[in-house]
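In this view, the complex is presented without one of its protein chains, the others remaining in place.
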Amino acid sequence: MKNPFTLQIEKRSEDIPKWLPLVTSLGAVLVAFIFSGLVLKMIGGQPLRVLGFFFTATFGSWGVFSDTLVKATPLIMVGLACSLAFKMKLWNIGAEGQFYLGAFFASMVVLVPLVPPDSPKVVVLTAMVLMGMIGGALWGFIPGILKAKYNVNEIITTLMLNYVAIYWNNYWIFGKWSDAGFQMTPMFEKTAWLPRLSDYAKQFNALSGITLHLGVVFGLIAAFVIWWIIERSRWGYEIKLIGDNPKAARYAGLNISRNIILVMMISGALAGLAGMAEVSGVVHRLQERISPGYGFSGIIVAWLSKLNPFAVIIVSILFGALIVAGREIQPSGIAFLLQGTILFMVISSDVLLRYKIRLVRYNEEKA
Amino acid sequence: MNLEIILHAGLATGTILLFAAIGEIFAERAGVMNLGVEGMMLLGAMAGFSTSLATQNAWLGLIMAIFAGGILSLAHGLVTIHFQADQVVSGLSLTFLGTGLALVLGEGLTGQNPPLIPNVSLPILASIPFLGSVFFTNHSILVYVGYLFIPLTWYYIYKTRPGMHLRAVGEKPSAADTLGINVYRVRYFYVFVGGCLAGLAGATISLSVSPGWYSSQTTSGQGWIAVAIVIFAQWNPVRAAVGGYLFGMLRRFILDLQGPALLFGFQNPIFMNHNLSFFLQMTPFLLTIVALVWGSQAAMRKRLGSPAALGIPYIRGERGL
Partner (left out) sequence: MSSISNQPSPPLAVEMHDIVIRFPGVLANDHVNLTLKRGEIHALLGENGAGKSTLMNSLAGLYKPVSGVIKVNGEVVNFNSPRDAISKGIGMVYQHFMLVPTQTVTENILLGLKEPRFFVNLSIYNKKIQALQEQFGLRVDPSAQIWQLSVGEQQRVEILKTLYRGANILILDEPTAVLAPQEIDDLMKTMRRLVEQDKSILFITHKLNEVTAVADRLTVLRKGKVTAEGIGIEGVTREKLAELMVGRKIIFQVDKKSQKPGEVVLEVKNVSALNNKGFPALKNVSINLHQGEILGFAGIAGNGQSELAEVITGLRSCSGSIKINGKQVANQPPGKSIDIGVSHIPEDRTGVGTAPNMSITENTIMKNYDQEPIGNRWKINFTSAREYATRLKDKYEILAPSISTQARKLSGGNLQKLILAREISCCPSLMVAVQPTRGLDVGAIEAIQNLLLEQRENGTAILLISEELEELLSLCDRIAVIYEGELMGVVEAADANLTNIGLMMTGSMRSQA
């Protein structure tokens, strides 16, 4: 075997500089953009124009920036859901399904209805928030208990439950709750709408058309809460310990099964809250495809943020922009491609944090 | 509702899962879990379909599909074997990447009609009553390839020198290394094989079993089911084949439940309310979960496990060497 050169990997023994993770992540995103641009070029697109369009369509004015933030809102919550679970090395790939269940449960409040239709807004919205979280938590509980009690691989179960959740939703919007045969429910009463900035356009003219809704505040609060849990709380310590070495955690007297179920439920509840915010803050009804894959993007958001709750907010805005732009950019798969490439580049770049890599020419090594 | 049709169709759709699952078994036996099967399948389906369309040759399409799946899998190989990244996350990103590539490159393929892999009946064998018409009549050539594949892969894994090396690398790479087996090379090779077979599975869909390009609906989660089958099958290709076929039959059975007005002499509730079919559509996914619970419990009882080094990057000089 005479390679012209070999990849020589050396373990880093010293502490890594603080700026390095940020630099490698930014570098990874940059490389991902270049790669996707090349693919686009290959099929005859104009990557630079698309890039220019990308920026004007997402950050070009207050209006479009608000759209970007609206898309970022569910991503923040779903990204946090994934971050929490991943901290424990619990692979919750089911945020998409938990999102749908959250949306469904929140819609139940209005459509069953669970509270009298003429209840005040506060009551309706509170009930929707609670139900949304319960729905998501339920969808997290199932894989959680299967993992805890029967050691069933949670990757597969959460993924399968995504499909189940979508069909479940379809059953209701095509059937029972269908609005005159359309694939959607009737529009909710205004009492079930999350307040939006545009609601105050009468007082402040500048706010007209700004559709940013209260859900983004849920996301910010959730980010703070999750940060506190992970960094300050006793439970967060347990989560990190289980994530780093489950055998050591058991040895230290932790109840791993209970923690698996709890984390799956909280993670699911966050994704469910995102679903609630989407039906109550954006679409105002339950319908097909309420999520353009938020649950999956959340996985990438979490990883790109290195599981840091505050970084999740920033990354979510970038990905929100991707979704906004992706609606208009043709071909439609390009946003998906970009996301996949970004994640790939990020995990590849992680190796730079752990190892120093050098290319060594074969004869050089011999010498 | 016809048993013969259900079995016949089950073998055809089961072949998709068979290829994908056996590919994944190869990769996992070598110690690399690749959750990107869905992405590799979709890319394979797209590559096969478009190549067949462009060249008017389904076989070239098939080769291209295998190649596409294999090439994509090498990205996973590089990241997990050399860069020692987490195999779960890398596999997920491979799914995104494969799906994204397939959707971008597959723009405008929907509704096209390229040449397909032909269906044939096997002489003599087809005339066996019942079994002949289920197993050997009017099947895609790929279905017959699938039949051959089962004993061959089993034999390869358990009874040949490379199979022995494969198992050693997945169970105790350090031992293999000290005997001069190149652990990295073996892992790359089987990750590639897994990718090729996933690509083949994709082409089995788009060029044969349910021909066409329906963007991400083409695979509709079958890659994930294949991953589940691997666990359920305890990394044994024969059990994986059985699982795949059973699953295929089940899907057909579910589909057929929606047709008739009368079912076993009773009024068919699904015929009356077509929205109930959403529940039928979710059953394969629910059953996957049930099968997995069952498989996991059996494994716990018998104390069987995954290949010991599955998911763990190999670094010479670490972990007991």
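Every chain is named by a letter (A and B) in the order it is written, and numbering of its residues begins at 1.
By our rule, contacts are C-beta pairs under 8 Å (C-beta built on N, C-alpha and C of every residue); 3 or more make two chains touch, one makes a residue touch a chain.
These numbers come from a predicted model, not from an experiment.
K.L.:
Who does the absent chain touch among those shown?
P.N.:
The chain that is not shown touches these displayed chains: A, B.
K.L.:
Out of B:A65, B:V143, B:A168 or B:C196, which residue would touch the omitted chain in the full complex?
P.N.:
In the complete complex, the chain left out is touched by residue B:A168.
K.L.:
Given that one chain is not shown, which residue among B:Q56, B:T110, B:T160 or B:N273 touches it?
P.N.:
Among B:Q56, B:T110, B:T160 or B:N273, only B:T160 touches the chain that is not shown.
K.L.:
Looking at A:D244, A:E288 or A:E328, which residue reaches the missing chain?
P.N.:
Of the listed residues, the one touching the omitted chain is A:D244.
K.L.:
Could you pull out which residues of subunit B are in touch with the chain that's been left out?
P.N.:
Interface residues of subunit B facing the absent chain: 159-165, 167-168, 171-172, 174-182, 303, 308, 316-317, 320-321.
K.L.:
May I ask you to list the residues on subunit A that touch the chain which is not drawn?
P.N.:
Its contact residues with the unshown chain are 1, 10-11, 13, 15, 232-237, 240-241, 244-245, 247-255.
Operating definition for what follows: only the chains that are shown with their structure count from here on.
K.L.:
Taking each chain's centre as its mean C-alpha position, how far apart are subunit A and subunit B in Å?
P.N.:
A distance of 28 Å separates the two centres.
K.L.:
Would you pull the subunit A residues touching subunit B in the complex into a rising list?
P.N.:
7, 9, 39-40, 43, 91, 93, 146, 150-153, 155-157, 159-161, 163-164, 167-168, 170-171, 174-176, 296, 299-300, 303, 330-341, 343-344, 347-348, 350-351, 354-355
K.L.:
Residue numbers of subunit B touching subunit A in their complex, please.
P.N.:
35, 39, 75, 78-79, 82-86, 88-90, 92-107, 215, 221, 224, 227-228, 231, 273, 275-276, 278-279, 281-282, 285-286, 288-289, 292-293, 296-297, 300
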